[in-house]
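With one protein chain held back, the other chains of the complex are shown just where they sit.
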Amino acid sequence: MKLSRSQIQERIGDKLLSLMATGAMLFLYIPVLVLIVFSFNDNRSLTLPLRGFTLKWYEKFLSNTDMLTAIGNSLYVASVATVITIVIGTVAAFALDRVVFPGKTVFRRLVLLPIALPGIITGISMLNMFKLMGINLSLETVILGHATGLVAIVVTQVFARLQRFNRRIEEASSDLGARPWQTFCYVTLPNLRSALIGSALLSFTVSFDEIPVTFFLTGRDNTLPMYIYSTLRRGITPEINAVGTVIVVLSLGLIVLSVYLLRESAKE
Amino acid sequence: MNDIIQIKNVSKIYPGAITAVSDLSLAVKEGEFVTFLGPSGCGKTTILRMIAGFEIPTNGKIYLAGEDVTEHPPYERQVNTVFQDYALFPHMNIRENVGYGLRVAGMSKQDIKPAVEQALTTVGLTDKADARPGNLSGGQKQRVALARAMVRRPKVLLLDEPLSALDAKLREAMQVELKQLHKQLGITFVFVTHDQKEALVMSDRVIVMEAGRIVQSGTPTELYDHPVTPYVADFIGNSNKLYGKVVSADAAQVTLQVGSHRVQSTPGQTRYSAGDDVLAIVRPEKVRLLADGEDPRNYSIIPGIVREVLFHGSSCRLEIDIGQQQLFDLDMQLELALNTSDIGGPGTSVNLAINSDMVSVFPIEEDNV
Partner (left out) sequence: MKESTRRKITSFSLVSAPFVWILVFLFIPYIVMFTYSFYVKKYPTFIPAFEFVNYIAIVSDPQYYQILFRTARIAFMVAGSALLIAYPLAYFLVFKIRSDKLRAALYMAVIVPLWVSYLLRAYTWKTILGSEGILNSLLVWSGFLDAPTDIFLYNQFSMVVTLTYIFVPFMVMPIYMALEKIPGSMVEASKDLGVGPFRTFLRVTLPLSMPGVIAGATFTICLTFGDFVAAFLVGGPNGAMIATIIQSQFGATLNWPLGAALSIVMLVIVLSIISLSDRLERSGHIDLG
């Protein structure tokens, strides 16, 4: 069967496209692969050829008390920041969805700003303010910084869910005798569940890996990314690969779960 | 019988000067099945929502069982609503949906269970108790919504066009079921619909609304046989519209000139004088054809030529040209003794025999032309 010119054009185009797409996927994942492979490589420097399989880098990082403390700090910061941001973000999303008030557009722009702007601006501006107010830097200031930056994530997801929300079921609940707080707990919240959990997981992960805002708001205690950052000043070690691999794998897990939940919420 | 609902001079005006309901007053007796009937935007749903508590009247007061509930929120009123889209809780199963009202009232689990079972039995859905709303058909969802509203034994059950999403056969079946349910439960039903057939089938009393006001309130028969405005006559059932002038009017009858024909009508409330422009309305099934050689007696006779014969299954409609580009619809039942072959086809000359009792006369105002 003879192909027309445009059919040939299409075939070549398709092949080229698949090539480019495959290349792009490889580009995205080879560095991650490198990270993981070299975390098991028995060689102090990260060069080819590979020497042998070892777990010593993992042992090293697990026995590194400074690093473990930093991990603990990161968990603390991420947990508290996530809770704060879920509360503030959900309230803000409700306000945007249901209340008519002056300055709504400005409010919305402000809330979404930290995500569009480089983190350094959020970090520095808050640093300036803490300095002016005489507040010392600590993990708590980091928490405040993270919560502020992450609100945008929660607001966008929860607001999107609220827009699709069938308010009739809230009316039905009220009609059946439920007081407003009962309607909120028994009807509204359960239907927001996947949006809330999805954005919580996402916020947690972002907070855990965060650098630009953290850099300017950290006191004496380091979070994990800050610890790694300062270690990197001194040079590369496969220990970083090991901790990096663990972070990547855990983050990937949490994010896949979160994206899945957010997609489910989009279907509701 | 007491008035269970009293609405006194209630208006609802939305921002932008949009008047949904205008100075409306009415009373609903305990145990009645009342239907608000009208097209979209006439205010019927707004009234329902004000009774339920979802909207607060701009003016006026609403009383439930003698108590002023005008400002009360929905959860403080002893009325329950069946919504148009059912509004079932998607995250609960049927049992939990139906029992919700009892749960928030603080009833114990042991007491809720039998009440839910009974409600589900009444609507015939005991086998679906553990299913989720997403897995039910429209008709089943509707029953769940009913059960959920009934289980709290409200004083009044409000139904906001609950049958509009169902297909025709199911609708008819549900209409009968609702009527039976009403008899069985003995509580007041307030129903809202735009479907006049539905209103006629189920209601003890129908309230026809237009542009935020009540036009006529009465039993289905009253509304059908004695509409007080052309709007009501047109909205309920079918009608033929004949424009004419009054020739003479006295206590016994009103004589009209319609085209080149004389039509008699029994006088209603309005006093007419000769020369008044009027609109006469005659229902298609209230007219018969004069048989060949029959004595016209005291019928008004309008001759015409059959234009079209439309077969409707158990009945048929004749479209008859009565001159001056007017088509008159005549409906006749096809019975054992009469079938389509007995009726003359297009082109047949016929004479319409109109009884003066079947002619409703209305003065002509700008808005009913």
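Labels for the chains are A and B, by order of writing; each one numbers its residues from 1.
As a convention for this text, contacts are C-beta pairs under 8 Å (C-beta built on N, C-alpha and C of every residue); 3 or more make two chains touch, one makes a residue touch a chain.
Not measured: the values here are computed from a predicted model.
Counting over the whole complex, chain A has residues 6, 9-10, 13-14, 17-18, 20-21, 23-25, 27-29, 31-32, 34-35, 38, 45-49, 88-89, 91-92, 94-95, 98-99, 101, 107, 110-111, 113-114, 116-122, 124-129, 131-132, 144, 147-148, 151, 180, 202, 205-206, 209, 211-212, 215-216, 225, 228-229, 232, 236, 240-241, 244, 247-248, 251-252, 255-256, 259, 263 touching the chain that is not drawn.
To be clear about the criterion, only the chains that are shown with their structure count from here on.
With centres taken as mean Cα positions, chain B sits 57 Å from chain A. Interface of chain A with chain B (complex): residues 166, 168-169, 171-179, 182, 186-187, 190-191, 193, 268. Residue ranges of chain B in contact with chain A, taken from their complex: 52-54, 73-75, 79-81, 83, 85, 87-91, 100-101, 104-105, 148-149, 152.
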